[in-house]
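Heads up, one of the protein chains got dropped from this complex, but the rest are sitting where they should.
Right, subunit A next:
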Amino acid sequence: MDKMTTILQPDDATFPGVGGPAKSRSTRRVRGLSDRTIAWLFVAPTIALLLAINIFPLVWMIRLSFTSLNLSMSYLPLRFVGLDNFSDILNDEDVWIRLQTTAQFVIWSVALQVVIGFGLALLINRQFRGHSFWTTIILLPMMLSPAVVGNFWTLLLQPQIGPFNYVISLFTGVPPSSFSMTGQVSLAPWTIVLVDTWMWAPYVMLICLAGLRSIPDYIYEAAEVDRASPWRQFWSITLPMTVPFLMLAVLFRAIENFKMFDMVNLLTSGGPGSTTELVSITLKRAAFEKWRTGYSSALAIILFVTVFGAANIYVKALNKVKQR
């Protein structure tokens, strides 16, 4: 008799006083179930939920991507358009510009987050007075909702009343209301990078900190015995041993930033013009403002395949680094 069935037997000695002669029909039925069946019974609700809210919409979206469906004109007959939506997207110059904008945002924000996050992790990894307090302070931005971050940075960056321009003015002498961080084509892309870095560098710091703390002390002790300088220790021990963690942080942040929507939408709405319109904003506008369901489904699939493909290649590289 297997373990699972044992637990479900009310008349078993494991449960004295429970069950007795009056066995219910259901109990008898349960006794006859195999391990595998019971396992499936437990897993089935989760699978059903997964199918209903993940797999079914995905399959449905794939189907819609081959149609002309536009929800604002649902009275028009639904046409099968083959690969037209995909070809429209791939031949649309605007979509490529949006992808470039997104790539630039991802590259710059992730690079800055890694540099700042790693630097913070190196500092926090040392024992000093107020260590816990400063760790908490540094982690605060990460704990906020992107909607909150977007709103309060909008206020901070307001050219007339926001303190940000006044701080810049103190250092540069430029009049505070003479520039707009979110409204100027030259500054807006850097603004979204800045705000995203402010929010997520602490997250990279946490991952790096885990990496730094996983390095055994004896390696450093051995290096000191060999009279390796701190600089040498950093390049030969610290950095190589935290690279897998850094790569993991890059993977997480790159995927997240590729999907970035809420914070940028609140800060700039993709403007000025289309300067900061990330591809996620284009997708949202196509799907829920223009109601081009077929087209937006195709765009979503292209983006999914892009992220999935890039992430797979990256994970393989990560595994190779780990094996070294």
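Note that in this section a contact is a pair of C-beta atoms (placed from the backbone, for glycine too) under 8 Å apart; a residue touches a chain by one contact, two chains touch by 3 or more; residues count from 1.
Everything below uses one rule, namely that contacts and distances are computed from a predicted model.
*Asks:* Going by UniProt, what is the name of the one chain that was not included in the view, given "ABC transporter substrate-binding protein", "Monovalent cation/proton antiporter subunit MnhG/PhaG", "Aspartate carbamoyltransferase" or "2-oxoglutarate ferredoxin oxidoreductase subunit alpha"?
*Replies:* According to UniProt, the chain not displayed is called "ABC transporter substrate-binding protein".
*Asks:* Looking at the full complex, which residue from A:67, A:102, A:242 or A:268 touches the chain that isn't shown here?
*Replies:* Answer from the full complex: A:268 touches the omitted chain.
*Asks:* Consider the whole complex, including the chain that is not shown, and state which of A:80, A:288 or A:308 touches that chain.
*Replies:* Going through A:80, A:288 or A:308 one by one, A:288 is the residue touching the chain not shown.
*Asks:* For the full complex, which residue in A:180, A:233 or A:306 touches the chain that was left out?
*Replies:* Spelled out, the listed residue whose C-beta touches the missing chain is A:180.
*Asks:* For the chain not shown, which residue from A:76, A:90, A:147 or A:222 touches it across the whole complex?
*Replies:* Going through A:76, A:90, A:147 or A:222 one by one, A:76 is the residue touching the chain not shown.
*Asks:* With the missing chain put back, which residues of subunit A would touch it? List them for me.
*Replies:* Interface residues of subunit A facing the absent chain: 68, 70-76, 158-160, 177-180, 182-185, 265, 268-275, 285, 288-292.
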